[in-house]
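Quick one: structure below, then a few questions.
With one protein chain withheld, the remaining protein chains of the complex are depicted in position.
Moving on, here comes subunit A:
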């Protein structure tokens, strides 16, 4: 009896342990313990990752850069939000980057990074990202990993279906999510239907410099334009936008915008648009939008207000736009590497609808229309569908490709990634995500040449994936190995803000072009101090300009007197270093501002209004050398009516 009790006890403990273990791993059966997963993501100290991943910062307004496969955070690039860490949007040089037609805006909601392409392949020159809230597109230079340019989008109500590129980065597009009165005016919201419009904007990208300019807008019906992708190969010259709320509802949208069985993918023939522009069939419309450019030589951003925009009306431009009926509020629209298949991810559906570009062209040729909407022909759905991936999961959102004939689609509601075959439309594999995946990313996965080795799932919900950190948890991302038949979960890592979308690229396409410092002899900042013999303090009325230098390990001048309460003080700090990774920081006690973080060879300006008399320390904020702690100085603030002469010095001279 005793023996059997013992046996039962042992057994039950054993079973509990077993099941306990299984629960703890939380891993799909084909992963984790089966193979040496850790070694697949292990990048030894001092070694480099194989890929860069550019991940949207969502409501942080920024973009973060990760190494793949390690999941290591390499940098956070400030884009649409002020960043006190780097002084971005705080220092005088970068404040104009955040200028808009509404004035200075310190934040935005950044959604979709998009790498520049040449011949349909990622080329490592620039990465673009959209600001959704106050519609803007930013261009980040991949030699400096800094935001080089931001352009505001006129007549847009929320810049979501952006900034997807064409095959040679002829354009990046910016579609409005929210339809708005056109032109903007005071009117009843109930009069939405027929009166609100949705502008789809094509931004010209200058080949050499990357400079952006609004080329033209297509003035579309007042639907919501959700995502986009441009054609490639045979479909080059077209851009596809998904729509929802074709019901044109203006309230209780979760019901109102989900009535129609089908919404549309809007296919825009932008080569046709170029012809119409050439023929002068556009209207020039007054508009207000900011165009902000950072000059790498002066280290200063300038903001220019643009006054007009060219607009094409589809009703007056036959052949410019067609509607492709697609079930249930499609989110992503994704074009396979050949350019033939256009995948509609109907987010309220269980199926994926795949259109054939050849069939679209044939249907247009044969006038196979099912009526029209606001003068735009609606193609007959039966004639353009290539195939349907049936009952693949719940809530398909976004698809990318591996370049080996497979597609990978995220399903938000069923929280999984599903692999399927392009052509047979058969499901090949599925892997759970943790949890509620939005977009996914395969390096080059929306280009002609995907590098189908890894897949990153970008999740919306984190819950129990990491140690709890109170009510707010960083969104999770998961890395899968997709080189084999089955997807294998390798790694789980937290992200910053919300990772709406990401783009990946082979490190070799980017790393060798990365800048190490700014040559001081090319510094064209009007307030640069290129040699310590030129340091000075200049007063013009109550404006005081301090021309200061930094080099390991002193700030020059380090004793300053003659500043008065109420002065407007500009500290123009030039970093004289000419070596990689030797920035100097700068801050003054009591300055209602962020620090400066000045890269080698760069000049940045801190604005300070001294409020109280006294002697205040300033110092270098970025540990730079063994004598960093000595890199400090004093600034004397005298009463407004004092006669203390302006004096500056360093050392005994």
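Throughout what follows, a contact is a pair of C-beta atoms (placed from the backbone, for glycine too) under 8 Å apart; a residue touches a chain by one contact, two chains touch by 3 or more; residues count from 1.
We take it that contacts and distances are computed from a predicted model.
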If you look up the hidden chain in UniProt, what protein name do you find among "NADH-quinone oxidoreductase subunit D", "ABC transporter permease", "Cytochrome c, mono-and diheme variants" or "Glucose-6-phosphate dehydrogenase assembly protein OpcA"? "Cytochrome c, mono-and diheme variants"
Of the residues A:211, A:380, A:552 or A:568, which one touches the chain left out of the display? A:552
Contact with the hidden chain, among A:352, A:582 or A:596, goes to A:582
Pick out which of A:338, A:559, A:625 or A:649 touches the chain that's been left out of the picture. A:625
Decide which residue listed in A:369, A:425, A:517 or A:634 touches the omitted chain of the complex. A:517
May I ask you to list the residues on subunit A that touch the chain which is not drawn? 517, 520-521, 530-533, 549, 551-554, 556, 576-579, 582, 625-627, 651
